[in-house]
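One protein chain is absent from this view; the other protein chains keep their places.
We just call them A and B in the order they show up, numbering each chain from 1.
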Amino acid sequence: MKKAIVYLNQFFGQIGGEEKAGFEPEIREGQVGPAMQMAKTLHAEVTHTIICGDNCMGSNPEETCAKILAMLDGLEFDIFLAGPAFQAGRYTVACGLICKAVKEKFGVPVVTSMNVETPGVNMFRKDMYILKGANSAAKMRKDLSNMVTLANKLLDGVAIGPAEEEGCFPRGIRHQVWRKDGKPASERMIDMLLKKVNGLPFVTEMPIPKIDRVPIAPAIKDLKKAKIALLNTGGIVPVDNPDRIQSASATRWGRYSIEGADGLEGGVFKTVHAGFDPAAADADPDVITPIDALRALEKEGFYGALHNWFYTTVGTGTTESEAARMAREIVPYLKEDCVDAVIMVST
Amino acid sequence: MKLEIGNFHVRDIVFGDALSFRDGILTIQKEEALNFIRQDDRITEAELYIVKPGEEVRLCPVKEAIEPRVRPDGRGIFPGYTSKLLPAGEGKVHALKNCSVLVVGRHMGGFQDGLIDMAGPGQKMTIFGNLLNIVLVADTNEAFERFEQQKMNDALRRAGHKLAEFIAGCVKELEPEEVEVYEMGSVRGRDPETEKLPSVVYVMQPQSQMEALGYNDLLYGWDLNRFLPTYMNPNEILDGAVVSGSFMPCSSKWSTYDFQNTPNIKALYREHGKTLNFLGVIMSNLNVALEQKERAAQFVAQLAVSLGADAAVVAEEGYGNPDADFVACLVALEDAGVKTIGVTNESTGRDGRGQPLVTLDEKCDAIVSCGNVGELIELPPMKVVLGELEALGRDGNSGGWEHDEILGPSVRPDGSVIMENNGIFCGDQVAGWSPKQMMAF
Partner (left out) sequence: MVKEIERTGIPVVHMCNLIPVSKTVGANRMVPTISIPYPLGDPSTPKEDQWKLRYHRTKVAIQAIATDVQEQTVFSV
C-alpha cells in the first residue's frame, strides 16, 4: 500500500491553542487528529503525522522547514498532505511553505486546503494543489473529504481535471478541454454577448492575468565605458542554422561571433523566423540586428564597446517559461564578459 | 440581400462511371475529375481519394478545405478568384453538405499546412475528421517555393476550389432537399420590434500578415494585406466572397469551408429579430506594424459607432502578434462605448503556464477561448497516410519539428506522431465550431 504523511499545526495536532503556537516541530508515528479521519478513505496508509506550531513556522520558516525535511529524510512516502487550514492565516502560510519544500526536495505530490480569504492562497497556488476550503473548522468533514478525493486521484494516477471541477484554486496553468456538453464556441458567444449587452453577469473564458513586473535596472552611468550586447528574437542565424533553432515555438538559442565585423551580410546570415515575410531580413540581416550601426557608434566613441557575440532565438509561439530559461542560459555569457547593458530587438 | 443555400445531404461518396448525386450518394468519375484538375499545367501529379470518418487514415500536409457548391444561374462560386468578379450573397447556391474537398500536398508541406486524422484520438480535433472528404493529393512544378517554409500553394489551392465547384456541378439542376434562407436588408428602417433589440456587429480579422502578395486570405480576389476595414453583408461571407490563404499556423486557420459556413455568423442570424438586431459584418484584417493595427482598430470602432452598434463580437484568425490587432480592436470598441466580446485561441504553451495572448488589457473582459496552440498531442500510427507524413517535421509545419532533445522527432519510425496542436488542420475552430474551451488547472 502507498504511504502518506500529514502536517498539522499545534491546535489540530492536539498540543494546545495560541499559547502553544511556538511549538517546535515533532514527528509522530501514526495518525493524530484530522489525520485519523483522512486515513479512513485515503488510498494510502498515513504512516506519520508532523505537528508544528504556527508561530514557530511563521517566525523562522527556513530553519523550521529544514528541521522537518530532516525528519522526513529516509522515510518512504508517496504523498504529503497539510491541513486543512480553513481561515487561519498563519496556518495557511505554514501549510504552503512546508508543502513547497517537501515537493521540491522529495518530488512527491502535495495537497493542502485553505479558505480564499487567507494569504496562503496567492502565495502558493501556483506551486501546488490547494483545495478551496471553508472558513471554519465546523466544515472539517467536508474539507477533509475534498482533500482525500483529490489525493486519491493523485495516488491512483487518475488525470486531474480543471481546477473548478476539482475544487482547487487555479495554479496559473491553462489547457484546452473538450467540453462535456460539446457546446460550440458560436453558442457560447451568443450567451456571453446577450448577458454582457443586457447588463447581466457573465463569466469570461479567459480572465486577464495580472502583469508581472521586474524592478527597473539602474541606467548606465558612463556610456563611454559601457559594453553593450545585442540580442534578437528575429531568428538571425548563419545560413546553415548550426544550432538548429526552430522557426516557431523555439526551445533553442545560439550565439554567433561578430568580432571585427562591420555588419551582417545576406547570404551569410539569414532569418529562420517563420512568423513573417523573411525577404527583407534575408537580403540584409542588419534590418533586425543593427550591427553596422552599433559598430559605427562604437567607432565614433558614443559608447564603450560592442560585445563580441550576438544572441539569437525565435520569438513566435515561444512560451514564457522557455524564453525565461533561454535568457537565464544566456546571462552567464554576458556576465563573464562584463556586459553592462543589452539591446534586445524583437520582431 | 437574400441568399438561398440549397442543401444536398451527402450520405456516401463513391467513384463510378459518371459524376452524379442520387439518394444521398455522390458519385465521382475519377478520371474525368483528374483530367479537369490537370488542365492547370502547373499540376505535375494528382490523385483522388475518398476518406470517411472512422477510417484509419492520416492526411498531411493538408493545405485547404472547401465545401462543394455550384450556382444554378451559372455564376461562379468564388467571384474575383476562380470566377468573374460579381457581387456574392444574393440569389441561389447549391451546396453538398456533410462533405468537403481537401487539398493535400503529395510531398512538400510548410508552415501553414496541417494534419487530419479520420479515426483515433485525433479524429475529434478538427471538424474534417467527421466529414466525408474528397481528397486531392497533388504536386506542382512551383519550384521557386518547393523548399520554402512559407508557400503560396497557389496551384494546389486553386485546384481545390475549382474541383469543389466541378463536383457540385452534379446538383446544379436538381431540387435541393432543404433551403437555408439568409436575408438582411439595410440597417435602416428595420421592423420596430427588431429595432428595440440590442444591435450587434460581427468583426472579422482574417489572416493577412504576409506583406508579399499571394499568401493571405482574399476578399473577392483582393489581398487583405492591402485593405482597410469595411462594412459587409454577412451573406457575402457565407457565399464565397472570402477565400482562405496560406500563411497562419494551421490550428488557427479559417479554411474556405469555415468561411462558407461561419457558425458565428449563422448563430447571430438565428438570434436576429429574437434576442438581438444583427447589423452585419465589419471586415477587418491582421497587420504587421503597430500603426497599421491601430489604424484598422480605429476604422472598426468608427464603423461600429456609425452603424449604431450597441455590441460587437471580434474574432481573429491567428495568434501571437495578431493578438495585438485583436486586443486593440476590442479596446477601441469598448472605448467607443460598444460592449464587445472576443473569440480567439490562446498560446499558453506546452506547460500551460504562458500568457494567454501577447497583449492583454483589462477591457477584454468577455472572451470565448477555443484552444491552446501549444498543447502537446500524441497520435498513434494510422494504417494509411495520404500525402507525406515526413512533411510534418521536415518542412517547418508549425506544429512539428525534426528533432527535439527531450521529445525526439515529431514523426516516429512507427508512424506515430508527437506534435503541437498548432499543426492540427483548422483545429481551434474560432469561426465558431469549437467544442474546446480553455480552462484553468
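Please note the rule applied: a residue touches a chain if its C-beta (ideal position, glycine included) is under 8 Å from a C-beta of that chain, and two chains touch if they have at least 3 such contacts.
Quantities reported herein were computed from a predicted structural model and do not represent experimental measurements.
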Chain not shown: contacting residue from A:140, A:173 or A:223: A:223
So one chain is hidden, and I want to know which residue out of B:327, B:366, B:411 or B:426 touches that hidden chain in the complete assembly. B:327
With respect to the chain omitted from the figure, which of A:13, A:53, A:290 or A:317 is a touching residue? A:290
Chain A positions in touch with the non-displayed chain are 211-221, 223, 226, 228, 231, 233-234, 275-281, 283-284, 286-288, 290, 292-294, 296-297, 302-303, 313, 323-324, 326-328, 330-331, 334-335, 339-347
Positions on chain B contacted by the hidden chain, ascending: 211, 288-290, 293, 321, 323-324, 327-328, 355, 358-360
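Quick note on the criterion: only the chains that are shown with their structure count from here on.
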In angstrom, rounded to a whole number, how far apart do the mean CA points of chain A and chain B lie? 35
Footprint of chain B on chain A - complex, ascending: 160-164, 170-179, 182-190, 192-194, 196-198, 202, 204-209, 211, 244, 246-249, 251, 274-279, 316-317, 319-322
For the complex, which residues does chain B have touching chain A? 111, 124, 149-150, 198, 200, 209-212, 249, 263-264, 266-268, 270-271, 275-276, 288, 310-311, 313, 319-321, 339, 341, 343-344, 346-357, 360-362, 364-375, 396, 398, 401-405, 420-422, 429-430, 432-441
